[in-house]
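One protein chain is absent from this view; the other protein chains keep their places.
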Amino acid sequence: MIDAQSHLTEEERQAVADRSLPAEHLPLIEAHLRDCAVCAGDVARIRTLMTHVTEAPTPTTITPSLDELWPAIRTRIETSKVVPLSPNAIRLDGRRRARRVGSSIALAAALVIAAVALGLRARAHGSTSTAQVADTASLIAVADSAHAYEEEAQTLLNQLELRRSMLRPEAVVAIDHDLRVVDSAIAELKEAIAHDPTNPALRRLLASSYRQKVDVLKRVGNAS
Amino acid sequence: MRGACSSVTLAALCAASGVAAQGSAAGLPVLRARHATSAPQVKMFNPAGSIRVVGWDRDSVVVRGRVANGEAFYLVGNDTSMKLGIKEHGDDQPMARCDLLIYMPRRSEISLKTVTADIIASDVSGWFYSVSGSVRLSGSATTIDVQSMSGNVDLDVVTPWVRARTGDGSLLVRGSPQDVDASTIGGTLSIASPAIARGQFASVSGDVHYAGAPLTGAILDFSNHSGAIDLSLARSVSGVFSLSTILGAIENGFSEIRPISSTPRSIRLSLGRGGAQVSVRTFKGTIRLRPE
Partner (left out) sequence: MNARVRGATEATATVNDVNDIDDVVRRAQRGDVGAFESLYRAHSPAIFALCRRMVGSDGEALDLVQDIFVRAWERLTTFRGQSSLATWLHRLGVNVVLEQLRSSKRDALRLIEGDDTTFGSRSPGGQVEARIDLDAALVQLPSGARTVFVLHDIEGYSHDEIAQMTGIAPGTARAQLWRARRTLMRLLDL
């Protein structure tokens, strides 16, 4: 029993200060605080701290500012993100380019058709599970990204052809070798997807290979 | 006489610094120093030989080294932004070997490029590129972005963020990087760090090796086309492992543990208390999951 000779425990003082004390204990505690200046003073100081906390200004940054962080964040997310499809990305320019674009459009179309078929089948069965909706959406997304990667890779390949004579010989050998390896992988994956267009694992592997191809081509810029 | 004494002193300094001196020791020693702010931007270029960069706590950039006959060293700029290195000829003649040792403030933002020169750097951050030279980075950094066309890359760093790329060279990730994006085309990719919280590891035809136990809450993604992915896991491992392949094989060394799900080409397995999320996929490479 709390009386004038004993004091509140640390738990009681802290709980009454931050108002987390269970309601049934409150009358006894408040009665003690009315009679005990030591405990009342301590509780008041804890409450002053809490007021101090509430009223303290929010930390702000000076240098570098949060604005200056954004380019680094953008770089990090763009090295891993799927490149979105640009509606005006297709520019027919030369038979080889048209053929490449054609094959990537065909792949994209096959994936979209597969995605729509998935959606229609789900609706026909009267249910569209979350997984099926996600699968359909991601099929469309990777169809978009496959096409976009192909476009980006073609742009970078065109730049490589223009700059080939300015590249160091050892760089040219390395680039050509790496591109052969990656293109071989992409060709195998495209063939597999043509036979199994709704396979999510194949889609992710294709996206990974495309990213690596674009990576290799971007490194060309530093090799001159 | 005074000039000869100076050359001897400088040569002794260079030798003491561990800078390699070649064969007939042709070439001139270089010793330059410049005041720098605490976080200068420093661009460096050395096509052939070696370049070693050390971060330190002084407000200066100091360059020591040996420059081959016929090559020219440059150091330009001011204390917030400078460029240094070996000037290119502008003709087709191969560049001769030059070896540089550079001390700079730890918080410097570096851009360092070589062709065949090897890069060794410690306690510095930034962008490191070599066409075919090897790259070895260690110490603490804020960010590391390292790329090589065909050189080997060896990372033993403490840093929040690493991006590492090489083609046919090998890539080794150690130390305590937190967020890692590493890939090779045909080279071997080896990861032996327990500190990685988020990791994306990929190859096309090179093998990928992971050894240890993922951090609780880590998210690791492994992808390979035709190379193998080999996870050698410590006894303390705790994670959910999702393995899938299109045409390859899965070798599960934890066969005594009942999988969450299993098909001929995929398996989902929870080890320990399942703290990390690890996904592994190949097109036709073998996936191996085994205890250390």
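By letter and in written order, the chains are A and B; residue numbering begins at 1 in each of them.
Heads up, the rule we're going with is that a residue touches a chain if its C-beta (ideal position, glycine included) is under 8 Å from a C-beta of that chain, and two chains touch if they have at least 3 such contacts.
Bear in mind that the values here come from a model prediction, so they are computed numbers and not experimental data.
Touch, as defined at the top, links the missing chain to these shown chains in the whole complex: A, B.
Here one chain is not drawn; of B:Ala202, B:Leu215 or B:Ile287, the residue touching it is B:Leu215. Within the full complex, the residue among A:Glu78, A:Glu161 or A:Glu191 touching the omitted chain is A:Glu78.
Touch with the chain omitted from the figure is made, among B:Leu75, B:Ile120 or B:Ala197, by B:Ala197.
Checked against the full complex, the candidates B:Ser60, B:Ser81 or B:Ser176 give a single residue touching the omitted chain, namely B:Ser176. One of A:Ala23, A:Ala37, A:Ala56 or A:Met166 touches the chain omitted from the figure, and that residue is A:Ala56. Seen from subunit B, the chain kept out of the figure touches residues 142, 160-161, 176, 178-179, 195, 197-198, 215, 217.
Taking the complete complex into account, residues 10-11, 14, 18, 45-46, 48-50, 52-54, 56, 58-62, 64, 66-67, 69-70, 72-74, 76-78, 80-82, 84 of subunit A touch the chain not shown.
The rule is simple: only the chains that are shown with their structure count from here on.
For the pair subunit A and subunit B, the distance between C-alpha centroids works out to 24 Å. In the complex of the two chains, the subunit B residues touching subunit A come out as 113, 115-116, 129, 131-132, 143, 147, 149-150, 161, 163, 165, 167-168, 179, 181, 183, 185-186, 200, 202, 204-205, 223, 225-226, 244-246, 266, 281-284.
The part of subunit A that touches subunit B in the complex is made up of residues 72, 76, 79-80, 168, 170-171, 174-175, 177-178, 181-182, 185, 188-189, 192, 199, 201-202, 204-205, 208-209, 211-212, 215-216, 219, 222-223.
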